[in-house]
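Apart from one protein chain that is not included, each protein chain of the complex appears where it belongs.
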Amino acid sequence: MIVRFGLLGAGRIGKVHAKAVTANPKARLVAVADAMPQAAADLAGQYGAEVRTIEAIEAAADIDAVIICTPTDTHADLIERFARAGKAIFCEKPIDLDVERVKACLKVVDAEGATLMVGFNRRFDPHFQAVKAAIAEGQIGAVEMVTIVSRDPGAPPADYVKRSGGIFRDMTIHDLDMARFLLGEEIDTVSAQASVLVDKAIGAAGDYDSASLMLFTASGKHATISNSRRATYGYDQRIEVHGSRGAVAAENQRPVSIEIASASGYTRPPLHDFFMTRYTEAYAREISAFIDCVESKSPASPSGADGLIAVALADAALKSVEEGRAVKVSEITGPLADKSVFQGR
Amino acid sequence: MIVRFGLLGAGRIGKVHAKAVTANPKARLVAVADAMPQAAADLAGQYGAEVRTIEAIEAAADIDAVIICTPTDTHADLIERFARAGKAIFCEKPIDLDVERVKACLKVVDAEGATLMVGFNRRFDPHFQAVKAAIAEGQIGAVEMVTIVSRDPGAPPADYVKRSGGIFRDMTIHDLDMARFLLGEEIDTVSAQASVLVDKAIGAAGDYDSASLMLFTASGKHATISNSRRATYGYDQRIEVHGSRGAVAAENQRPVSIEIASASGYTRPPLHDFFMTRYTEAYAREISAFIDCVESKSPASPSGADGLIAVALADAALKSVEEGRAVKVSEITGPLADKSVFQGR
Amino acid sequence: MIVRFGLLGAGRIGKVHAKAVTANPKARLVAVADAMPQAAADLAGQYGAEVRTIEAIEAAADIDAVIICTPTDTHADLIERFARAGKAIFCEKPIDLDVERVKACLKVVDAEGATLMVGFNRRFDPHFQAVKAAIAEGQIGAVEMVTIVSRDPGAPPADYVKRSGGIFRDMTIHDLDMARFLLGEEIDTVSAQASVLVDKAIGAAGDYDSASLMLFTASGKHATISNSRRATYGYDQRIEVHGSRGAVAAENQRPVSIEIASASGYTRPPLHDFFMTRYTEAYAREISAFIDCVESKSPASPSGADGLIAVALADAALKSVEEGRAVKVSEITGPLADKSVFQGR
Partner (left out) sequence: MIVRFGLLGAGRIGKVHAKAVTANPKARLVAVADAMPQAAADLAGQYGAEVRTIEAIEAAADIDAVIICTPTDTHADLIERFARAGKAIFCEKPIDLDVERVKACLKVVDAEGATLMVGFNRRFDPHFQAVKAAIAEGQIGAVEMVTIVSRDPGAPPADYVKRSGGIFRDMTIHDLDMARFLLGEEIDTVSAQASVLVDKAIGAAGDYDSASLMLFTASGKHATISNSRRATYGYDQRIEVHGSRGAVAAENQRPVSIEIASASGYTRPPLHDFFMTRYTEAYAREISAFIDCVESKSPASPSGADGLIAVALADAALKSVEEGRAVKVSEITGPLADKSVFQGR
């Protein structure tokens, strides 16, 4: 089976997915839509796809699935439209910045029986998958403490920050999902502290650029997250899991593995410059996993529920910063009907 | 000048100091006291020192300085006695488990003009000193985030735990001091979460064996600490400092640096088995620094004030766990007269 | 421009090139030929190419270039045929096992003005290219000593060994080319020692499975090569260059960069399992470089002359083993008309 794709949004992340789709022998990029006609035409032209409107993609018989890479505030609406149109949906995170809107959206997805995968690409990174596999094989015993260091190479412009929902919903959300993925148990409370150390314009926009988080599960497992919007040494992406019988860690990645020795020491090059080069393989595997879901009609993972919880964790972090206390996730989500979000993994 | 030492306490840490003193060409171990006469005799005999009572050491004309390695609940009393006796004092951490008792003790030290160094040995580790030096040289710019991972190879017996004052005052206290040392700014709030994952007997004794901490300064700098009482892979002691222009990290240490490759992978040996082997060089340098203080009559560092603040930070951590909120250090200490504890470093 | 390719040979290395060609946006795989019709059909089918005979490819107007992956004893004949047919030629190493046959072949290439690139894929590995770049930028000063460790994960079957021309012409040839590439000066003498330590069947077939080589240039630069046909820990591929101002090294590569810590130590996974996974990126860059040559009609590098010298170095190594002495390369090649094989790099 070949899965025929429509791509909604031809921006930075849209290009990443277009490349992953066209390199996959089980996928075909049929159409690209974008509010900027030139952007759509350029990307479509590069890969021999057509430019179409969103409406046309919605109605098309030759489209099996869509990839939603449009601005965040359009995600939930588009998910609902394409769920109703009977297309399989891959949506970039977050589903929405508002937890209630996410819940409403997921009800539609559920009612329509649509396939929805949320774009937590890092779960598909081969190194992080190897960490997860080591845990699953029992190599470190019971998971006890997850440590995530996640730092961007440079801060985004302050007006991006405004639209993004802030550092927790935009950046930390990936780490929150990764922490859940690795803990293997729902997070009960979130404690966070945040400050502006990198760029005052970010503070002026009402956001933070430096944050620390502690996550705690009901059984007493820990996770910590360290975020900064600026690491001069490159895109710093490390995870480490300590367990009852050992520990497993994924090291940082760099484009080339050389070391130069001189009178001033031994130097290896900086890390990857950002997610497009760091997670190239993760994006390819992510689309491949989505295609497998579409083909096998099996539940997608990460699911809509994963997307919901990640947003709730981000909200809990923000509330913790504001109130100087540990915030229960259930304060944000209310009681969740489906507790079994870890099923199937 | 040769500094002539009396050693109070011939237990595990007493032996470590006896070795450091006798290997130092500027020091001489004159006398050993211990409540267990045989322990005192064995250690004194090994290094050609005499067995004496504490009273005799207090009165001795041939003793310039004492090293206090007795049980914690005797520290403050002994510091006061030897301050009055005109001896220079090196005291193992903590000064006391009670902040008010520490304050009272430090008043006596101050009134007597005594030299008092508190045993935060890790400040003298060559690798950590190199981290500190890199910061001082401006190699990473302004310090923003300190990350400390500190895990013991195995849990202590539950009845040790009871006497010790709990994980924060016994184990984390070293990391709290290191965080202050590296942040270069006083800690304003402490958030902590803790659980019992390693040994239920520790829980039954009212303590925790797994803890995470977030520290925050007035200017918005962060530090995180990850503690566990059990790391199967050895004594895990890592520090990392992220700054505006870069980062610096001290790697874990192992007894031998070999790597064995086979069909199952590339394996390096486990880490050091505990602090006696991991911090051998730190203990030697610590005593050497103390001797320099005695010789030059300059203020000791880490000082009594450093010892006080470390205990207060540990108390704040415990309070944070109990109350589920960020605790201000000033809630514990009250207003501190001397804010300038970072002077001289 | 799109370069249209005919692929001669659908075996293991043919598949590697088919993948690289079809993934390259500037290339198209038009036809596949193989003595085994089913092999040709399978590979052609996978990538939407046609099955054709060699004769048909030779005569085809819709083929710009060929990739020769047939058995070694057909390389020189095919190069000559396709040079005469006006096609650009990429040929797997070696051109021929006989230096005189190589020379004769290169005369035809030269007379026809054909583009010929020889498949020393490692020159295109991003890590090794970064080593070369560091040298070119003067980061290690003048090159003095090149150290190459190159070990296969497992020994080939003895009857492959017979056809291959022996370890020096089959395996070491890559390292000899790499040594030349990095030394930046022609090799003057070769000393080698070799033995059978891995598989007696290899010895029975008249070959060796373990070899050491020392190379020496006229100006006194050194290179050493260590080869084994069996490394239990994976495909061991390291290079290191020591110079007057420093050194540069390329580390081994593994599929995932994780480390698992336990009571038995810290373990990273084995290396890549062989060249197909280790040099995936190198093969892609190699074809890309070849396409650039075809497009720009510039001289190919590695050239036919590079292929000739590599075979001569392998012959010199064998002669050194047989005679227990340092062998001058000129004993094998005779005087070379074109000394300037390093030009253009």
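Labels A, B and C are assigned to the chains in the order they are written; within every chain, residues are numbered from 1.
The criterion applied here is as follows: a contact is a pair of C-beta atoms (placed from the backbone, for glycine too) under 8 Å apart; a residue touches a chain by one contact, two chains touch by 3 or more.
Keep in mind that this is a model prediction, so the values were computed, not measured.
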| remark: Of the candidates B:121, B:253 or B:333, the residue in contact with the absent chain is B:253
| query | For the chain left off this view, which of C:46, C:226 or C:330 is in contact with it? | reply | C:226
| task | Determine which one of B:1, B:111, B:130 or B:218 touches the chain that has been left out. | result | B:130
| said: Among C:191, C:262 or C:333, which one touches the chain that has been omitted from the display? | reply: C:191
| Out of C:9, C:94, C:246 or C:269, which touches the unshown chain? | C:246
| On chain B, residues whose C-beta touches the chain left out of the figure | 23, 126-127, 129-131, 134, 139-140, 245-251, 253, 255-263, 269
| If you put the missing chain back, which residues of chain A would it touch? | 231-233, 261-270
| Positions on chain C where the hidden chain makes contact | 142, 144-145, 147, 149, 151, 189, 191, 193, 195-198, 210-214, 216, 219-222, 224, 226, 228, 230-233, 242, 244-247, 324-326
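The rule is simple: only the chains that are shown with their structure count from here on.
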| said: Of the chains shown, whose Cα centre falls closest to the middle of all protein Cα atoms? | reply: A
| query | Residues of chain B that touch two or more other chains: which are they? | reply | 231-233
